[in-house]
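Moving on, here comes subunit A:
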Amino acid sequence: MEALALVLALPLLGGLALALWGARERAGDLNAAVSLAAFLASVWLTLIVVREGPFTVWGEWFFVDPLNVFLVTLTTFVGFTTALFARPYMRIELDHGKMTGPRMRLFHSMYQLFIAMMLVALTTNNLGILWVAMEAATLATVLLVSVYRTAASLEAAWKYFILCGVGIAQALFGTILVYLAAERAGGGGEGALLWTRLAEIAHLLDPGILSLAFAFLLLGYGTKVGLVPVHNWLPDAHAEGPTPISAVLSGLLLNVALYAVLRCKVLADGAMGDGLPGRMMVGFGLITVVTAAFFLSRQRDVKRMFAYSSIEHMGLMTFAFGLGGPIANFAGLLHMTVHALVKSAIFFAVGHAAQKAGTQVMEDIRGLLKVSPTVGWGLMLGTLAILGMPPFGVFASEFLILTTAMRELPWATPFLLVALGVAFASIFGRVQPMVFGETALRPLAHPPALVPVFVHLGLALMLGLYIPPWLNTWYEQAARMIAGG
Partner candidate 1 sequence: MESLLAQTINLFAVALLVLAFAMIAQRRILTLIHLYTLQGAALVAATLVVAHLTGQHHLYGSAILTFVLKVVLIPVMLHRVIDRLNVRWDVETLFNIPTTMLIGIVLVIVAFNLAAPIASLSASIARGTLGIALACMLLSFLMMIVRAKAVPQVIGFLSMENGLFFAATAATAGMPMIVELGIAFDVLVGILILGVFMFQIREQFDSLDIRHLERLKED
Partner candidate 2 sequence: MVSWTGLLAQILAIALALALAPLLMGWVNQWRAWLQNRRAPSLLQPYRTLHKLFHKESVLAENASPLFRIAPYIVFGCMALACGIAPTLSTDLPLAPAADAIALVGLFALARVFISLAAMDVGTAFGSLGARREMLIGFLAEPALLMVLFSASLITQSTSLARIVETLAHQSFAIYPSLAVAGVAFTFVSLAENARVPVDNPATHLELTMIHEALILEYSGRHLALIEWAAALKLFAYSCIGLALFFPWGVAEAGTPLAILFAIPALVLKLAVGGVLLAVIETINAKMRLFRVPEFLATAFLLAVIALLVHVLLGA
């Protein structure tokens, strides 16, 4: 309880504090410190959950169960490492004149608020609050995306705002429908939207309403997940925003959105019981994976490319959760984790590379190994990891997903095969010359602080070779919960 309070309060307070001092010299340190504190708090929370199991607090408005606690930890962890990365990165941006004092303040405070909102969205038990938090997280990041005030970043932010706003509006309608169904099944009132209660009476909810509701919710939150064809905001926002934001968008926000979809899927499954939600997600996922793969093959901007790769991977997760079943769900959760870790790591490395090269156009970034071996190897290994090369964790989840699909949905595997092949060719074919080969750039005098990159990659590597038992039990409980039991 106290732990949860800390987890939620720290970022909020940090955000307020940074709204005051965010322009100071040491603001970056404060930002990192707050994130660290939040991370420690979440670790504490995790320990509590591991020891005492799930619990709900504050009149059931908030709750912690295996599914969200592992996402909370992940969120705070990546939030922390990203803050670490952002500290030197944003300072350099400041020196380059791309940032100003006020903008730094905006950046820092909004960063914390963004984290806070995601944590609320994860831990709340109330679908309404979930919606509110998601919307708030969007609003926070809109300002972060447009922080450079360039034409492109404004356009990206505008699209981000309008598209996600509309999407989230659909989600609200879906929520209202759920509430309607809940009223009918278990009476209205304050508690009607509590997920735990809804999950108990899911089988009583009217399938007609729930199916309609799920359609709205899937589309609404799916917009934020970045499912094709409602993904269009994602590449722009990732490419034009500051790199730390790209990292947390890809690594965290998409996960949270997918988490929301999963919560809704559990209810819809319970009510409908005909597996239609799963099939819808499978369809969405497949379309997303294939389309994203082909998008990948014609990119010139490095951040944009990796944004599309995020779309591809979100599609893969959606596909996995759509398949359902213990193995696929397990794989999906694992994929969530490793994708968050690896993709943010990649954005860190890319950030340094682009900053050094002064461009995000891949043709102009060459021979990173000569510029700085750490950046070069970080990017190379990260790319290989995200492409599903063992022994990195992404491979583990793709292994499970593909092999399961081969028996569950044989017709789908050729598409996945093509998509993964095209994605591999596209991404690796562009990254290889960036890392290897000759370059015009001068070698970096001192190697940039890339500890976060290698920590993330190390963790991803570990997850590929060895998953600690407690983490495993945790995944399995979560998987069972998603499977609706």
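The candidates came about this way: all candidates are chains of the complex that A comes from, given by their letters.
We adopt the following convention: contacts are C-beta pairs under 8 Å (C-beta built on N, C-alpha and C of every residue); 3 or more make two chains touch, one makes a residue touch a chain; residues count from 1.
This one's a predicted model, so the numbers in the text were calculated from it and none came from an experiment.
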Could you check which of 1 or 2 is in contact with subunit A in this complex?
1
Can you list the subunit A residues touching candidate 1 in their complex?
126, 128-129, 131-132, 135-136, 139, 142-143, 146, 149, 151-152, 154-159, 161-162, 165-166, 169, 172-173, 175-177, 179-180, 183-184, 188-190, 192-193, 206, 208-209, 212, 235-236, 239-240, 295, 298
